[in-house]
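One protein chain omitted, others in place.
Chain lettering (A and B) follows the sequence in which the chains are written, and residue indices restart at 1 in each chain.
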Amino acid sequence: MFFFKLFIWFNLRQVQHHRWRALAVVLGIALGAAVFTGVRISVHASLGAFTRSMDAITGRADLVVTQPGGRVPEDLVARLRRLPGVTDVSPVMTTYTRPAEGGRPFLLVGIDPLLDRHLRDWNRVDPGDEEADWERLVAEPFTLLAGETLAAQAGWTTDARVVLSHRQGDTPFTVAGRITMDGLGKAANGRMAVCDIATFQEFTGTSGYVDRIDIRLADPGTDPGPELTRLMGNGLRLGSPGALKQSGQGMIRAYQVNLSFLSFTSLFVGMFLVYSLVALNAASRRHELAILRAVGASARSVYWLFIGEGALYGLAGWLVALPLGSFLVRYLLEGISSTISTLFVRVHVDRLALAPWEILISLGLTVAVAMLAAVQPAREAAGVPPREVMTTTRHQQGGRSDIRRLALGGLGCILLVLPLAHLPGVNGVPLPGYLASLLLFTGFALLAPWMLQQVGRRLQPLTARRAGGPAHLAAGYVRDSLARLAIAVGALITAVALFTALVVMVRSFRHTVEIWVAQTISGDLFVTTRMAETNRVWEPLPPEVVAYLAQHNEVALVPNRRFSLSHDGHPYQLEAMDFAAFQEFGHFFWLQGDDELIPRLIRGEGVLISEVFAHRNGMAAGDLFRTQLQGRTLTWKVLGVVRDYRTHGGVVFCSLDDLAARMDGLAWGGVRIFFRDRDRELDAAVARLRDDLVLRFGDRLDMMRGQALRAAVLRIFDETFAITTVLLIIALLVAALGIATILTMRVLERARELNTIYALGGSRGQIRRMILWEALYIVTVGEFLGLLCGFGLSYLLVFVINRQSFGWTFLYGVDWAALALSLPLIVATALLAALPAMRLAVKTSPAALLREFGN
Amino acid sequence: MIPIRYKRWLLALLLAVISAAALPVASDDDAGYHTVTGPCDFEFPRDHGAHPGFRTEWWYYTGNLRAADGARFGFQLTFFRHQLRPADDRRQWPQPASSWRTEQIFLAHAALTDIGAGRHYQAEDIARGVLDLAGVETRAQDVRVFLRDWEAVIGPRGHALAMTGAEFGFDLHLAPAKDPVAHGDRGYSRKGTDPARASCYYSFTRLKTSGTLRLMGRRFEVEGLSWMDHEYSTAPLEPGIRGWSWFSLQFDNGMELMLFLLNLKAGGYHPASSGTLVAPDGTTTAVTSDHIQAEALRQWKSPHSGGEYPVAWHLRVSAPDLDLRITTTVDDQEMIAAQSAGVTYWEGSVTAQGRLEGQEVKGRGYMELTGQVQAMDERL
Partner (left out) sequence: MNHEAMTDTIIFARDLTRIYPLGVNEVVGLNQVDLMIAAGEFVVLKGASGSGKSTLLSLVAGLDAATRGQLQVAGRDLLRMTESQKTAFRRDVVGMIFQSFNLLPTLSVQENVCLPALLAGVPLADATRRADRLLDWLGMSARRGHRPAQLSGGEMQRTAIARALISQPPLILADEPTGNLDSKNGDMVIERLRDLNREQGHTVVIATHSDQADPFATRFIHLRDGAIQSDQGPC
């Protein structure tokens, strides 16, 4: 108890006394904590929405029958129902569809309400005639029950007539009722509708097959038995319903770790602030510490007083972070959930669940980080010998050997980065990559004092000649107060490094994607069946469309067919394409192999795999690729590896003709259209063809102009980096805050000396310039080291972290223009951050300064 | 857990079927369905099969069996067919229609009463009549009514019943000792004042039964007597009728009695209440309501639903001369649809004793009591 009393008397009152310093530090830590918490809560919300949706769809199934790359024959349902030990068998079909009048896609679930009755629940929104609802769903074609969110967003009421769009064309539906956000109604966060399986099949034109069959066993613990396994012939797969959920959750969690790491850098920068303030307090109160020790306080109490001070900043920062974070989270949530939808799995998040565990994590982490930052100053404070109570002279700290030792430690950290960068990631989370990044930051921060010393030593004679007294004095001060300044520099290094690395990465990424888009996504018009992309299911194009297109002489067609499959639990696409036609108009972005391989590919001698596929599955050219497709086992040799930046996993490219031969025929799923005559009015020609196709087959096809598609791809990538930019800006903000705080502290600390200079005839201008020079030294060193660190980090981001978390790498390219433009901007910001210090130095009267430090 | 509302729907459907009424809809919705307005003139084996076009149809087997060790059992296996929409609605079906598209729904209900142990077991299932999930099919001379792996095959040499559930199951062979009996006027069985409130109704009143029965992992070789009803209709129950009490009794003198009482909300029985007495040679005598006097001797209150069922009866008929006392073998034979939510009817094994045309008789049979929990003519 007494410890808290002492803490209040000794530390809290000091903090109160210098509340502006403390506030700056608390704000810095709060920004970091807010970003961290905001990011975690946002990803948590996405994860929750995804899990709820998956659970809602999975229901109480114990087993699921699927057909990789295809569908499950519906006559299996009756056979499965007759197996002993099987209590329920329910066919399920899902697709994304959208109102024909436009609007976002929603999830349509088709089930047999009778067979499904023990697997999934739902409730009607309006109390009333539920029985009639159900009877109607089964008895009346094209009726649906709309999820609460969908009904609210689309303004659907019971008995409303709505027209839905799918590959069969537009179909009018009747809303038989609305269901609440319970059970199945939670799927896609309520942006869903349920219809009878017959309606579903008629709407989507899928007869004879269902997407999957859910099975419930009398005793879920038992082995399903040989009868069940025997029914699984012909390429059917019997799996756990959780597999899909787990792979999706795994991807979101990996992304959470990635974002947590990035947002943690803000907290990391905030840590420097805590360190600097606690260190300042410990150093400026040395004599008071000696008194405390002399009157009987133990070294341990003193140590904990300062750890407590760190914890106090952490706690206060966290408290401030809560409202800040709740504001931030609104922005983050949308960005993060849309990124997850783009990159991994579709999620619908429109609400934030209270995540006490996440809030506790952020509290724990923030306080822990702040306490950790206070450890070194606290140790120094505890080491103050009580005999200093007898002396009045100030203690000089930071010996030369210390600095060298720190520098060597820093170098060691940096050297460790290289081997770490080569370690593989853990479950798609690039932990070694992150560790390497942290070591890089730490290493450069440790190098900072030595660098400052060198710069001070080199600059002092130089500046004396060139810039006169103030610069000379400033250089001297920098040299003499390395330890403290190193902290400011450390914060700056981290921020600049992060900035540089992200600029480099974004540039490399975008540049590479631009090349890829231009080379590989070539084409004037892309035609697929309606909603094919949204559903990631590419049904055959209607034959009349193919026939019609084939008549056109002025266009060349590059047909393809895609299948969504998974390899060792990693989702990927098998894309069968007409290599010969593609070769005329586009190119692969080769990583292994070159265009020479195309003839072999055309002959079906092997396949190309994308970089993402190669990394995820540890495969390279020369390996054998084996997959199950609609009950057939396909084996090819991998001939080459190409870059590919389409989302949702890797791609395997095979020859359309070859696959057609192996599968006994294969219809086109999509076609790219190239106009042979490139010179004439291309836009007009594309528009004409498009209009023509719309008129003939409009509601059954999705068409996209090549240009629009390429722009869309780039836009998606830009959106993905929106979150990163927020994190970056906040890290820079915290660093600027750090510089301002530390310089201000420096001024306060040296108030007497500054006043002496003033008393000895130095002008206010000279003092101001001295502080400016000091800031300049700090910023220069910080920026230089930050730049170095940033290049290292950018290497890690491009070749290690991106590869381990997303599976792709990019052509390394530095955006010199952006750097050249922004680095001086950082210098300017840092100097701007010195302004309060400069004003303080010349504003405060000597008497006030004396009071500040007198006792 | 199945949501209550959903269960209620299933129950509603089940009860609607049992009550020879369709889903709770007004009678002018009968448009498009066939109706029963006169003699049915059954022709077998054709009429053992399904009668699509009529809204509701059932094949109803009950029986009392005895195992080699003397243990007594009652069993019930019922298949219901329910048509959701008139056949004309098919014209509005999308083309090509999904193979799941149908207006025919099948329900099956099975129960087993372990009379010695005083326990009652039940199971139910439901599926639409497509894709081999459920249906009625005719193969040569055989008519097969099935749902999942439950089935009743009616052939020239008898009926074969098969049922498998989690707790119990049976495989039984039923050999008719008499030809099927058409009730009412050549099968035209009136259920209300309006001539269209009627069903086509025939029974196998004496089926010699043998086979195996499985209960909680034990097997019993059994023998006994069963009863089969086949009935189809479109009309819902007449307003004002609360429910009914239905009896099927087989006597040791070779005679059988079918009797149903339509209980009026206002009290007493609807004049359409009637029965059929079957002589040992198969000749029938109609029993009309004006000759019936029925008195409930004992009420049993269900601990599950709270419904009060008259489980002991004193039944007197003046022509033909009948005086019977009927009691349950086990009181709790309440049927719980969808293994759950509020029991609404009672169906179980009974014994009868008394006088039949001056002769002392003993008998066994089945009794069905409805309308105790909720009136059957009302919407649920």
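Rule of thumb we're sticking to: a contact is a pair of C-beta atoms (placed from the backbone, for glycine too) under 8 Å apart; a residue touches a chain by one contact, two chains touch by 3 or more.
Because the structure is predicted, anything quoted here is derived from the model rather than measured.
Asks: With touch defined as in the header, list the contact partners of the absent chain among those displayed.
Replies: Contacts of the unshown chain, counting the full complex: A.
Asks: Tell me which residue among A:A299, A:L557 or A:L835 touches the hidden chain in the full complex.
Replies: Of the listed residues, the one touching the omitted chain is A:A299.
Asks: If I consider the whole complex, including the chain that's not displayed, which of A:A78, A:A100 or A:I291 touches that chain?
Replies: Residue touching the chain left out of view: A:I291.
Asks: What chain A residues would touch the chain not displayed?
Replies: Chain A touches the missing chain through residues 2, 5-6, 9-10, 13-14, 17, 287-288, 291-299, 301, 385-387, 389-390, 392, 851, 854-855.
To be clear about the criterion, only the chains that are shown with their structure count from here on.
Asks: In whole angstrom, how far does the Cα centroid of chain A sit from the Cα centroid of chain B?
Replies: That pair's centroid distance is 64 Å.
Asks: Please give the residue numbers of chain A that touch chain B in the complex, ascending.
Replies: Of all residues in chain A, those touching chain B are 74-75, 77-79, 81-82, 84, 87, 112, 114-115, 117-118, 121-124, 130-132, 134-135, 138-142, 183, 196-202, 207-208, 218.
Asks: Hey, which residues of chain B end up touching chain A in the complex?
Replies: 1-3, 5-6, 8-10, 12-13, 23-24, 84-85, 89, 92-94, 96-103, 105, 126-128, 131-133, 148-149, 164, 166, 338, 380
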